[in-house]
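I'd like to ask some things about the structure below.
Shown here: the complex without one of its protein chains, the others still in place.
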Amino acid sequence: MNMQNTAYDTTAAQPVTEQETLLKVRNLQMDFGGLKAIQDVSMDLRAGIVTTLVGPNGAGKTTLFNMITGHLKPTAGEVEWLGDSLLGKPPWKIARQGIARTFQDLRLFTHMTVEENILTVMEQGGWLWQSGGMSAKTARQERVASILERTGLKDKARVRAIDLAYAERKFLCMARIMATDSRLWLLDEPASGLDPNSYGLFLELLRSEVANGITVCIIEHNLDIVVNISDRIAFLDQGRLLADGLPDEILNNPELAAIYFGER
Amino acid sequence: MLLLQLILNGLQVGAIYALTAAGFSLIFGSTKIFHFAHGATFTIAAYLFHYALTNLGLHWTLGVAMAAGGAVLFGILLDRFMYAPIQRHEGSFFTVFVASFGIGIVVENVIGMVFGRSFISVSTSLSRSVELLPDLYVSPLVGLAVLTSLVCFVAVHMFLMHTHAGMALRALSENTELVKTFGLSPRRLSAYAFALGSVLVVPAAIFTASSSGLNPAVGHHVMLISLAATIVGGIGSIRGAAFAGLLIGMVENVALWQVGTQWSEALTFAVLFFFIIFRPSGFFGRAAVS
Partner (left out) sequence: MTAYILNLVVLISIYAILSTTLNFIIGYAGIFSLAHAVFFGIGAYTSAFVAMNLTPSFFVAIPIAMVLAALTSLALALPALRVRGEYFVAASLGLQMLAVTLFSEWKGFTGGIGGVIGIPPVEIFGFALVKPWHFLILTLVCLALVIAIIQRLVHTSFGRSLKSIRDSESAALAAGKNITVIKTLSVVLSSSLTALAGGLYAFYMAFINVESFMLATSVLVMAMVIIGGTGTILGPIVGAALLMLLPGALSYLSFLPQTEIGSIQQIIYGSAMVLLMIYRPGGIVSPKTRGEAA
């Protein structure tokens, strides 16, 4: 049943040579009261690899993200980033090390404008003001403009997040994560509910970011994402990692398919 | 002997605090509503009891029934007509807190206009202290308060552990999704939580009215105790809130050995602040990080 540590296919979407392990998760466990949300999960996220976490609702996918980003403290286990333990670090420190995430329920800065939503993500350091003075400020503004352009939100720059349409909100999530300058992105259902047109744009955006060297881990139900963009699939069910391997292997495994499609 | 006296007083006050805090903790834990008007429920119950006995001259059992009816009705009406509409459109901590706070102000002032702003107390045959030992004055209320709160806690425990609605309430505090498996709507459960949480302050309000007395502004004090006990006990733990309430009541009274009564709120603050600094998750709490 356990198919961990399968060798990665080097003929995947982009040329992958020496893959450095960015994030290492070992024997992670999370209990909520009596409920075991995550049990003994171990996996590696390697540079440049797009991993998709699949599994029925309540399998513990988001819980896993929350433990990696420090929003939840694991009951047991270890999380390492580039060889250093992340356990016990507050979420903001983990974020500054280069791990960014989106949320399933978006959590936009609702009463700020689109522009401010993006800008504030770039302004994580500093107390009352940012270092770098005018030139850094101009550089930030230019980056905001380019992100707005690439996410198709250019015309909405001054609109408050709460006044955006659904698809635009989803793109604002992507815009915010682009502004973080992180090496690893944890995306929680970034494409759910997108219309076909927006979905195409989303896929294009994600592909180009991956090509730029971003490592991505996605939680997604959409089979198209699973098939088209993933290098690797990790299958969670009831808090356990049932399988971890190439998309073909997972998708063609009748047992997993039964769990996955049976539940839905 | 003085110390023994203070410990007994602490027990009585602690039992009262435990009930009040448990009510707040139950509501907050299961519905996530920051029910700042819990203090107002306390005030309403106490004044209804006072009105029934002093103004209407009713038997105390009827007084208790009126107080309980008033408290439960107030709790359920707030849930239905104030919190429900707010939660339907936004339900942020901000809106809930402000509305709850606002209703507390209204209740305090309406009661102040109707009954006056001075201290009231209901004297019953049980309020009189008897000299149990030389220099040790004990009113039967002490035993009664402790007994009543024990009975209440056993009842709440049985309800939460063994009834369908009780189990659903516990599930609600763990995870809103889980509740659906119980086949009860969150709205119905919310009403249960408010009814139960509100009824718990009734004995506390009655004992306070019959012993130390109270004025319309007591609501803020009640809230300070409830909030402090909820945090000290660990958010989401009714048992924790009850123990913490008892602890705070004890500390307040035993400290009278050394300091004046005016410092009792300062001591509550000290206990609260100590926990915030050294053990923010409280006695029984899980991780306190949002």
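Note that the chains are named A and B in the order they appear, and that numbering of residues resets to 1 at the start of each chain.
Convention: a residue touches a chain if its C-beta (ideal position, glycine included) is under 8 Å from a C-beta of that chain, and two chains touch if they have at least 3 such contacts.
Please read all numbers here as calculations on a predicted model, not as lab measurements.
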{"item": "Options A:36, A:96 or A:221, residue touching the unrepresented chain", "value": "A:96"}
{"item": "Of B:52, B:122 or B:227, the one touching the omitted chain in the full complex", "value": "B:227"}
{"item": "Missing-partner contacts on subunit B, residue numbers", "value": "34, 82, 85-86, 89-90, 92-99, 101-106, 108-110, 112-113, 220-221, 223-224, 227-228, 230-231, 235, 262-263, 265-266, 268-269, 272-273, 276-277, 280, 288-290"}
{"item": "Footprint left on subunit A by the chain that the document does not show", "value": "69-71, 90-92, 95-96, 100-101, 103, 107-112, 116-117, 119-121, 123-130, 161-162, 176, 180"}
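We adopt the following convention: only the chains that are shown with their structure count from here on.
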{"item": "Euclidean distance of C-alpha centroids - subunit A vs subunit B, Å", "value": "44"}
